[in-house]
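A single protein chain has been omitted; all remaining protein chains appear in their positions.
And then chain A:
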Amino acid sequence: MSQDMSEENLPDRPAHEGGSQVATAENPFADPGFPAHQPRRQDIDEKAARSSERTVAFLFTVSMLATLGFIASFVVIPIDKIVYIWPLGHISALNFALGMTLGVSLFAIGAGAVHWARTLMSDVEVADDRHAIAASPEVRAKVMAEFATGTGESQIGRRKLIRNTMLGALTLVPLSGVFLLRDLGPLPEDKLRHTLWSKGRLLINQNTNKPLRPEDVAVGSLTFAVPEGLEEEQHDYQEQLAKAALMIVRIQPNDIKDKKSRDWAHQGILAFSKICTHVGCPISLYEQQTHHVLCPCHQSTFDLSDGARVIFGPAGHALPQLHISVNGEGYLEALGDFEEPVGPAFWERG
């Protein structure tokens, strides 16, 4: 590759490369070499130096006092004491005291050390030589020769059978590790397609924990519901809730634009999955006039009066709707599970 390229275009290294070169009359741009060292006040005036010393010692003393303050605060201040400190507001007194004393005790050590280094330690600049990182050709040749000797002695080049079986063994052995990871979790199967909803399951109002009746759902309000039988005690409560959570609104049937959506509603009461189809945040904001709901995570907006289709934002498809009706006793019930998977899309969703 580099053969077709002329690498000579790179400039020569500037002349000063060999170290500081004394300025010459011919080259006004030459490196004049190190400037003479300018002594600091502390270098020539012992009084200034002593004042620096006192500053450093003062800072170290402040640190010691602050540490004592830390210990005292720890012992004295009750953990639940709240104080008002302007402009921070009402905050934990202990946290404030411990943090400030710790901060000061640390900061003062640092400030002292830096001040000491800057004012009292030598500030004469020193130069070290650099050496090329790459080895010299001799060293390179020697290492290559030694490596060749080593490979020769191992006979790996000659005994192909050993080489190939060794490579095979080394390639296969990590497979055991891969298999060990298999039991990290069960296979997905069709778990993402099913929720707790099924025919006849009542819609339980999340606020009251009572089964919902149509008259509980007012126009303009957003009600959250879960399937009957989902109990906080059960071991898979969170997993079931993550799929089954419902959002219920009531819209004048004439205002529902999507026909199927209207059919799946009960007198304008619509039940949609609460889980955003983008990456799964629960949806929480409802605009009554427009019947739009907004996902607070990335602002996907769905029009509930039109089959919950996406009208803005990064979500890729509408919120699934649950087909509901009312049972003999006048309670809202599901007529089956969601027809499509709820929540974020995935490869097998189709």
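We adopt the following convention: a residue touches a chain if its C-beta (ideal position, glycine included) is under 8 Å from a C-beta of that chain, and two chains touch if they have at least 3 such contacts; residues count from 1.
Just so we're on the same page, contacts and distances are computed from a predicted model.
Peer 1: Have a look at "ABC transporter domain-containing protein", "NifU-like protein NifU", "Cytochrome bc1 complex cytochrome b subunit" or "Sarcosine oxidase subunit delta" and point out the UniProt protein name belonging to the hidden chain.
Peer 2: UniProt lists the chain left out of the view as "Cytochrome bc1 complex cytochrome b subunit".
Peer 1: Can you tell me which of A:Arg40, A:Arg213, A:Arg262 or A:Arg349 touches the chain that was removed from the display?
Peer 2: For the chain that is not drawn, the touching residue is A:Arg349.
Peer 1: Please identify which residue in A:Phe58, A:Phe107 or A:Tyr286 touches the non-displayed chain.
Peer 2: Answering carefully, the residue with contact to the hidden chain is A:Phe107.
Peer 1: Could you pull out which residues of chain A are in touch with the chain that's been left out?
Peer 2: These residues of chain A touch the chain that is not shown: 1-2, 4-7, 9-11, 13-14, 16-20, 23, 26-35, 74, 79-80, 88, 91-92, 94-100, 102-114, 116-118, 121-123, 125-130, 132-133, 181, 184-188, 191-192, 206, 224, 226, 232, 236, 238-239, 241-243, 245, 274-275, 278-282, 284-285, 296-300, 310, 312-317, 343-350.
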